[in-house]
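Supplied in structure tokens, the structure appears directly below.
Shown here: the complex without one of its protein chains, the others still in place.
In order of appearance the chains are A and B, and numbering begins at 1 in each one.
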Amino acid sequence: MKRKHKRLVFVIIALVLLGGAVGLVMSAFEENIVFFHSPTDVVEKKIKIGKRLRLGGLVEEGSVERKGTRVMFRVTDLVNSIPVVYIGILPDLFREGQGVVTEGLIKDGVLEADEVLAKHDENYMPPEVADALKKSGKWDEMSGAVKRPGPGSGSGAKEEAK
Amino acid sequence: MGRFWHIIRRDLQMAMKQGMDSFMVVMFFVIAVVLFPLGAGPEANMLARISAGVIWVAALLASMLSLERLFQTDYEDGSLELLSLAPYPLEAVVLAKVCAHWLTTGLPLIAAAPLLAVLLNMQTEGFVILAAALALGTLSLSLIGAVGAALILGSRRGGVLLSLLILPLYIPVLIFGVSAVDAAIGGFPMKAQFLILGGFFLAALPLCPWASAAALRQALE
Partner (left out) sequence: MLHRFANPARFMRLSGVLLPWMAGAAIILVAAGLYMGLFVAPADFQQGESVRIMYVHVPNAWMALFSYTAMAVASAVALIWKHPLADLAAKSSAPIGACFTFLALLTGSLWGKPMWGAFWVWDARLTSMLVLFFLYLGYLALYNAFDDPTRGARAAAILALVGFVNVPIIKFSVDWWNTLHQPASVIKMGGPSIDSTMLWPLLLMAIGFNFLYFWVLLLRMRGEIHANKIRMIRLRQVHG
């Protein structure tokens, strides 16, 4: 009897610890751990010069300028935006309004990227359907999901787009 | 409770007697870290950038060194069998041995880490966080390691097998441990990383002794 009682106490202690673990991890997700930082993070934290960082957000509409293989564009989270310079081949999905993650050094407020990755969202459809959606005006309902790079690219972008 | 302390004390005494386990672990830790500037080149900025990762990886490998013997000697001389027959939960025996393992390996690693951080040009903002993250992380490492040490009892090629089993499970601790230090150096908040490391520890605290005890029982059958 006493042994059974003891075992019950151990089980309860284990469950309490596991509950604590779940609680800690859940509260961590509210803190927003990032694979990349948003432009607002960068502006507010005033990143030191010469620091490497990963910047994520949307490519600002109308900001892309190409000179040969040198590309300049602005990454925005719809609150702040940071200019980015990149030399090299861009991925297929890179386009204005699309989510990107860039990595490089910040110099004079400009990110000199040595890597540009395009983020894809979870929507798949043939081009005709996309056109039809745009024509029928239903695109806007979708576009929140299409233009916003998923539940990513900084919480700022997510809240603004809503 | 008395028996719990007794097992810890016994393991610590054995570690002292068997010849400077802790010293060897720290030496391995230091040498492994020193290899990086020699191998990757002494450029200060680059070293500072990878410092957190290098120290964590070396600490991970160092804490694995003495794991193989965690249950091995007791298994071979039969004292593990006696412990399992005693009216005392085998889970608590595992926990006591894990505590002893952490005191002999985790703690010396934490003490040595700031020195290595200096060698790798880490920015001073990271020092305290590095020690704190290692303190929390090595606890989880010792707990997870105990499962592997129990699983390989009686197998052929124990040591290599142990690393193959344990290192994948170490990866989450490594990721958030390094991320905490890098966040501290970059001036970003690091509360989330510590919450997750704490969560790992709290989850491992009951689950790992339980799994290890199950593995020990089937090894003793």
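Note that a residue touches a chain if its C-beta (ideal position, glycine included) is under 8 Å from a C-beta of that chain, and two chains touch if they have at least 3 such contacts.
Since we're looking at a predicted model, the values are computed, not measured.
**Student:** What are the shown chains that the left-out chain touches?
**Tutor:** A, B
**Student:** With respect to the chain omitted from the figure, which of A:24, A:42 or A:90 is a touching residue?
**Tutor:** Among A:24, A:42 or A:90, only A:90 touches the chain that is not shown.
**Student:** Given the full complex, what residues of chain A touch the hidden partner chain?
**Tutor:** Residues 29, 32-36, 56, 89-94, 98, 101, 115-130, 145, 150-154 of chain A touch the chain that is not shown.
**Student:** Where does chain B touch the missing chain, residue by residue?
**Tutor:** The list for chain B reads 147, 151-152, 154-157, 161, 164-165, 167-169, 171-172, 175, 207, 211, 214-215, 218-219.
To be clear about the criterion, only the chains that are shown with their structure count from here on.
**Student:** Within the complex, which stretch of chain A touches chain B?
**Tutor:** Touch list, chain A to chain B: 3, 6-7, 10, 13-14, 17-18, 20-25, 27-29, 31-33, 37, 41, 45, 47-48, 50-53.
**Student:** Which residues of chain B touch chain A once you look at their complex with the stated criterion?
**Tutor:** By the definition above, chain B touches chain A via 45, 49, 87, 89, 91, 179, 186-189, 191-193, 195-196, 198-203, 205-207, 210.
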